[in-house]
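Before we start, here is the structure in question, set down as structure tokens.
Removed from the display is one protein chain of the complex; every other protein chain stays in position.
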Amino acid sequence: MLTKLLSGDTPRSSLLTVILLIVLVCLAFAPFLFPGTKSLETAARICIFIVLVASYDLLLGYAGIVSFAHTMFFGIGAYGTALALSATGPSYVSLAWGTLAGAVLAAVFALAIGLFSLRVKAIFFAMVTLAVASAFAVLVSQMSWLTGGEDGLNYKIPRELTPAFKLVEEKVLDVRINGKLLAYYLVFFASAFLFLVMLRIVNSPFGRTLKAVRDNAFRAEAIGYRVVWYRTTATVLSAVMAALAGSLLAVWLRYTGPATTLSMEIMIDILLMVVIGGMGTLYGAVLGATLFILAQTYLQNLMGIASEATSAVPFLSTLVAPERWLLWLGVLFVLSVYFFPSGIVGRLRAGRA
Amino acid sequence: MPDTLLSLSGVHTHIGPYHILQGVDLLVPEGGVTVLLGRNGAGKTTTLRTIMGLWTASQGDIRFVDHVITKLATPEISRRGIAFVPEDMGIFTDLTVAENMMLAASNGPIDEKRLSWITDLFPPIGTFWKSSAGTLSGGQKQMLSVARAIIEPRRLILIDEPTKGLAPAIIKSMTDALKELKETDTTILLVEQNFAMASSIGDTVAVMDDGRIIHSGDMQELVEDTALQEKLMGLTLEVHQ
Partner (left out) sequence: MSDTSIKPRIEKVPLSEQFFQKLPVMLVPLLALAGLLAIGNPASWLTLTVAGLAMGMMIFIMASGLTVVFGLMDVINFGHGAFVAIGAFVGFTVLAWLAGWTESPSVLLNLFAVLIAILAAMLVTGLLGYAFERVIVMPVYGEHLKQILVTMGGLIVAQQMIYVVWGPDELHISRPEAFQGSLIFGEAAIEKYRLVAVGIGLALFLAMRHILQNTKVGLLVRAGVENGEMVEALGYRIRRLFLIVFMTGSALAGLGGVMWGLYQETITAHMGSEIMVLVFIVVIIGGLGSVEGCFIGALMVGLLANYTAFLAPKVALISTIALMVVILMWRPQGLYPVVKAK
């Protein structure tokens, strides 16, 4: 039953299983295990990024395509929901149609870019998506009449999902059972559901063909697979998933702006998470996203301590300054591409007895 | 008995997941022409490319004038005196004929005497000296490709199917040129499917099938021994045509 839920793609390493279970339990009971706004924010971000990173892995790891437009699709989803909520009021109907519109628009964009540039070369696609995504980011920040420009959009979401809505008057286990908690569980269950859907996709005949195409496009073509079709479909699926993750973020934050959805920094974060977690293994997305966001939130504190400790050594202290954490992740990233292309998950699986 | 110039022993080559050469043993004696026969996919081109270092042998040894060259990089192999005329001719179409020849003379300026000998062998090289190599016909490109290989004295020239797709008249002039080349002290290892042409200039012969050498010996013997021909041709059908 459990294996069926995971589409037969079990973690295949006892240590990995344990880690994944810990992550799952921690996320499922985050409001109770780690009370406090900051930890709940972190937990929700982790859920959303797991979906976002897994959807990117669909493209990078399973189809072998590098795209720099993933945040564009993420943003389209977020803005779709945000615009619907601000235009037609905080109802579930606007939430639904905004999300749907975002996903459809992302699919159409992905289809267009895919058909347009996947025929040529992976490298070509990477360059085209980079150009298109940055143009899109600029466009969004300039169309301030619609998108709020750099400031982004603040809007109301259905009242049942806000802290103002109290489900139970008393605290349970010292935690307020309010709309924020509901919103968290909406994010959590939606993320879990989307993750399982993606697990199904990569373990379907389609997913297996996709891997065959990745490993040997020429041969796959010769056997009779329509390579462009498979690649474009993967692009579209991945874009739709990213857009849905964007919608979740829009609901959770009640704010959507270029910095939280479209920026190149986020694109690079996603890239780091996929590669460090493990390309071509959706579980890698779980580990990558969890570790990265925890590091983003807490490692900087640690580096602050290191920086103070080394403050006597001028250059070294700047190297370990909290703002420079990306430097070390960048180094880790390069090293993992060379030495552990299958990331943490690959390591764990290889290490199993 | 002439000395061995090049020898392959137990050479295996993998290309991606495919195991193409499966233990090639081949001796190329110094001087004269050794012909490598075999049907499509037998591994002839792979053998030449492996000698040239364009693919690295996963097993076995390649010796050239008493030195093991198996793991050397292509430029190093070339500098030891082996020239290569690939199946696709490898012409730089963006460059002129003159520029193609200039690059081929990698040890310095072109030797004028040698060049005039070459333009006598292949008149179109002189005629189209200043034109873009991309505008040449197929036969002229093939001549340019061979001309490049001999613009400087080489000990061994690997030629991959120089008559493929050429008109009979051009095949004849190519054959004549190779015969004249044979008279210099250059050794030729020739991959050929045209048995008539191969037998007219070959001194020794090796027949390949499925990534191995299945017969090697004197060309004259093979020409005379029809029974052996039948047996080998049964395996290497295309040779017959």
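By letter and in written order, the chains are A and B; residue numbering begins at 1 in each of them.
We adopt the following convention: contacts are C-beta pairs under 8 Å (C-beta built on N, C-alpha and C of every residue); 3 or more make two chains touch, one makes a residue touch a chain.
Here the structure is a predicted model, which means the values were calculated and not measured.
Student: What are the shown chains in contact with the chain that isn't displayed?
Tutor: Result: the unshown chain touches A, B.
Student: Please pick, from A:L6, A:L100 or A:M127, the residue that touches the omitted chain in the full complex.
Tutor: A:M127
Student: Check the options A:V66, A:L111, A:I177 or A:V227 and report the residue that touches the missing chain.
Tutor: Per the contact definition at the top, the residue touching the missing chain is A:V66.
Student: Even though one chain is hidden, which residues of chain B still touch it in the full complex?
Tutor: Here the touching residues of chain B are 52, 54, 73-75, 78-79, 83-84, 86, 88, 90, 92-95, 98-99, 102-104, 106-107, 115-116, 119, 126-131, 134-135, 148.
Student: Touching the absent chain: which residues on chain A qualify?
Tutor: Looking at chain A, the ones touching the missing chain are residues 60, 64, 66, 116-117, 119-124, 126-128, 130-132, 134-135, 138-139, 142-143, 264, 268, 271, 275, 315, 318-319, 323-324, 326-327, 329-331, 333-334, 337-338, 341.
Here is the rule we go by: only the chains that are shown with their structure count from here on.
Student: Indicate the whole-number Å distance between the mean C-alpha point of chain A and the mean C-alpha point of chain B.
Tutor: 55
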